[in-house]
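A single protein chain has been omitted; all remaining protein chains appear in their positions.
A and B are the chain letters, set down in written order, and residue numbers restart from 1 in every chain.
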Amino acid sequence: MSTRVQTQGRLINRDRPVSFKFNGALMKGYQGDTLASALLANDQMLMGRSFKYHRPRGVVASGSEEPNALVNLGEGNRFEPNQRATTTEIFHGLTATSQNHWPSLEYDVGVVNNLLSRFLSAGFYYKMFIHPRPFWKHIYEPFIRHSAGLGKAPDAEARDVDRYEHFYAFTDVLVIGGGVAGLQSALTAARAGAKVLLLEQTAHLGGRAPVDGGTIDGMSPEAWVEKARADLAAMPNAQIRTRTMGAGVYDHGYVLGYERLTDHAPEVAGPRHRLWRIRAAQIITATGAIERPLSFAGNDIPGVMLASAVRDYLVNYGVSPGDRTVVVTNNDDAYRTAIALVQAGLKVPAILDARPQGGGALMDEAKALGIRVETGAAAVKVKGAKRVHSVCRGVQAGEGEVLEEIFCDAVAMSGGWSPVVHLWSHCGGKLNWDADQAAFRPDHTRAPTSHDGQAFVIPSGAADGAFHLSDVLQNAVTAGQTAATRVGAKAGDAAAPAATAPDEAPLVPVWMMPQGAQKKLRMKAWLDYQNDVKVSDVQLAAQEGFESVEHTKRYTTLGMATDQGKLSNINGLATLAHALDAEIPQVGTTTFRPPYTPISMGAIAGEARGEIFQPIRKTPMHAWHEANGAHWEPVGHWRRPYAFPRKGESVHDAVNREVQATRKSLGLLDASTLGKIIVKGPDAGKFLDMLYTNMMSTLKPGKCRYGLMCTENGFLTDDGVVARIDEDTFLCHTTTGGADRIHAHMEEWLQTEWWDWKVWTVNATEQFAQVAVVGPNARKLLEKLGGMDVSKEALAFMEWKDGTLGGFPVRAYRISFSGELSYEIAVPANLGRAFWDKLVEAGKEWDITPYGTEALHIMRAEKGFIMIGDETDGTVIPQDLGLDWAISKKKEDYIGKRAQARSHMTDPKRWKLVGLETLDGSVLKDGAYAIAEGTNENGQTNTQGRVTSTYHSPTLNKGIAMGLVLNGPDRMGEVISFTNGDSPAAKARIVNPVFFDPEGEKQNV
Amino acid sequence: MLLITCPYCGVAAEETELHGGGEAHLKRFGPGSNDDDFTSYLFHRENPKGVHFERWRHVNGCGKWFHAARCTNTLEVFGTYKAQTTEPPKDILDTIRAKRPGFTWRDLA
Partner (left out) sequence: MSDVALALGGASFDGLVKIEELAGQGMVTLRGDLTDKAIVKAVKDVFGVALPDIRETAFSGSTGALWMSPDEALLLCSYDEAQAKADELAGKLADAHALVVNVSDARAVFQLKGSLLREVIAKLAPVDMSPDAFKPGMVRRTRMAQVAAAFWMDDASTARVVCFRSVGEYVFNLLSTAADTNASVGHYSS
């Protein structure tokens, strides 16, 4: 039985009971409990089942390294799988369910895997499921997918109801970890004058010290921690954040901190998690150490726990894991657990110490308390099913002979301590093997380096392999001083607080218990609890040739579960090294990758959800479009109306109506999204001649010219109308998606290639709202508004003029993308909506029809105008599109000219633009290929072209298309076939791409 | 996440303010150039493990293009300098030579 004891429990408040539910059962804990401590207090030792064999599992650890006690937390919109019971603070109404079992935690069908475990060895999936090939997709994979996975995914309909945010912070020194080492390092650095930010992942400062005892400056560790906290709080240059984990250390001192604001108190309003995006000049990793399990048979039976965890539950939460706890160890630290248990009135039938000589002062203290100590001893195996029943004692030097069966209900094991080197290693910090402590420690000479080439991570305390309390504090002072001097502060006080703690005898590494354990014992000795990897699996992998630790990891899945091997890695490495007859440092470690423990997707997304998931760019007329039923089309981040369907009208019908109304009378288009870049300077003409394929320097002020822009690779990248404002000034229109890109393109060439040219640019796209007034009645409407002469004589086709219309200051361009009489009118953006409203009102007598991008596309296609992104795809040059007329032959150079002279670009076999007209009037499929004779070497049908734009033309009442076809312009009238989805090929005739008004009579009136 | 100081506005900018622009100090070859020169200009790039000269733009910032001398292996930034030059300035090269004796890049050493 695990239960609450009447004494101890420094972190719980017995006056504040908290009720919660586990697997539907109502349970009681106290404020300050973790879910794990509260479950133990309710005798719920069984907390989950393992991933592969579905073995019953209890809690092993008391912190973030916990591999077993993973639960589904919350319900509905707050449901989250794989949450650690050990790091979940309980609150009123918490609901949790256990994972990875069916139908229930107590009775699980999947446990059959356990019975088959001797067939489910390392690499089982790789070996088993490759033959016969088709079985994988249809039989094996669905079955494995059904049975695999730990927690279940949230419901598809569930939506995270919480808020998240980011916060950018900058500091001289970031201390990760708020144990005594972190606090001391922070104090040292802050007292030296450095700006310090300290992060602690739990709700409490102090780490293990208050549990482990000793004295600091004559105080209990708990009192010293409180004093350190108060001292830091009093300094304006120091900050402490609890419940904030240092999740990852990245290049150049960038660190992600994961702050959990309301996980422990969901009723509190505000963001649930905050992701700290920290830039620190120096980072101190005071991340402590993690105790290692011992590898003996049955070390995964519920009730077998880390010795430190047993002590934590007792001291911090007043919970005993059992009445009778056998302690199994290879070091002195675990004696503290035995002593604490006995002092709390609980029984420790024996301490099994694998060391022949036993321990030091702590052993003496234990013996003085009457605890039986067996040295040179081993736990040969632990017996029990869902709960520890007994420990079989043998000798560590032996092979597993049982000398005695000791009855107990819990086992506290300790295989030594591994410094938490994760954050040191994230950004490339290297490790040394410390044979005395049997642990990897940071190699200070090979620290991660920053932008200045200097080391920027400093380990502190146990994370640096300093374990005795006085060593921890001295090490922490040194770390704080190092950080302070590196950020330019003074070194500060070198004296560490005086600490007392018992001296400890050295540990003896134990990687298998007993060292010569027979196979049937090794097959029940777990390394990785979560992924069910045993000593025998790693040995098998080595035997099969997986000598690299990275290969062994992937083959056996050792360390690949959600705990990332925090408990298993070192034991696994040692087992592998032993199997390979190699030294541990030769085998090396796997790569430590952030985050240290999983962080929420919400925290990563931050504020980016709902309305602010991504920016949506809106024109000044956006609200009108919305109010008038716009069917939207995203164009870059812009939203443009695709069409304005009326009530009961389909989008397709709306598009047809908009085209016809515009061609017959009057249409209106919001063209505000088009890029408008002002280019000015004595060299502006020369510059635009380089940018565009045609000549811009000869354009006369007051005139407009259509131009093409290519990349240096020769491919067409943008097009638009250029207006010359005055001798020195041009206004370049770009496509909607091209404004920022083309402006950047201009700046790049001006800044990095032609920096001696006198040219300035300003991207004035958003200064203006622009409206295209299009159709036979366009001029009448503008004349009705009045204010400037818009007659053919005063404002001819391809001219522009400043003036006023209806009282609005405007710049009117006589340009047309539809083939109709058309004006594009720019007004200051803040007047855009009012101007639009005025046009809509004044245009009623001509049935003015606002149209969207689809009508725009159709009308331009009817005229054979190309569209960037339809006719171009980054592989098309202007010559492919019959645009030779827009390519200057006189210019020596323009961007892309040299590239277009390459043999492949001048190849007459390049597909060229033509019009396509289906024989039956149907619409070709977008992107359809023109079919050629025969097949290629892969057996695929040969092609001779493709469709680039295809529409139903309401004007001509038939399908029209443009496409690139082999020798197309020379094949007018020929009928060719196009792919047509699953239907028979579609037949289309090659025609001139200008389907409508080829003489241009309509626009030139 | 890289931290690179823009030589125009002095901001130590994190990567999200910057836009990478590939190799620095390319010599443009235009019409009339031979195929080898043009191909090299357009496509051939250094790919060093070590010292490299790169173009960056402070796009979410002052908008300027600049050059950075950076180690592609350790990510150390030896220095940044303005884009209006065809070769790295002497002080940058001196810094690199001191820190990485024997480095080479194209015809620099």
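Here is the rule we go by: a contact is a pair of C-beta atoms (placed from the backbone, for glycine too) under 8 Å apart; a residue touches a chain by one contact, two chains touch by 3 or more.
Everything numeric in this text was worked out from a predicted model, so none of it was measured.
Engineer: Out of A:829, A:848 or A:964, point to the residue that touches the absent chain in the complete complex.
Structural biologist: Counting the whole complex, the residue in contact with the absent chain is A:829.
Engineer: For the chain left off this view, which of A:430, A:444, A:468 or A:758 is in contact with it?
Structural biologist: Counting the whole complex, the residue in contact with the absent chain is A:758.
Engineer: Touching the left-out chain: which of A:633, A:766 or A:799?
Structural biologist: Only one listed residue reaches the unshown chain, and that is A:766.
Engineer: Can you tell me which of A:614, A:903, A:940 or A:983 touches the chain that was removed from the display?
Structural biologist: Residue touching the chain left out of view: A:614.
Engineer: Considering the entire assembly, which residues of chain A contact the chain that has been omitted?
Structural biologist: 163, 165-170, 195, 236, 239, 268-271, 274, 277, 279, 606-608, 611-612, 614-620, 637-638, 678, 680-682, 729, 758, 760-762, 764-768, 808, 828-835
Engineer: Which positions on chain B touch the chain that was left off?
Structural biologist: Chain B touches the missing chain through residues 8-11, 13-14, 16-17, 59-64.
FYI, only the chains that are shown with their structure count from here on.
Engineer: Can you check how far apart chain A and chain B are, centre to centre, with Cα atoms defining each centre and the answer in Å?
Structural biologist: 29
Engineer: Provide the residue numbers of chain B that touch chain A in the complex, in ascending order.
Structural biologist: 1-4, 14, 21, 28-33, 35, 38, 42, 55, 57, 59, 63-65, 74-77, 83-84, 99
Engineer: In the complex formed with chain B, which residues of chain A make contact?
Structural biologist: Going by the criterion above, the answer is residues 250-254, 279, 449-453, 712-713, 744, 747-748, 751-753, 755, 892-893, 897-899, 901-902.
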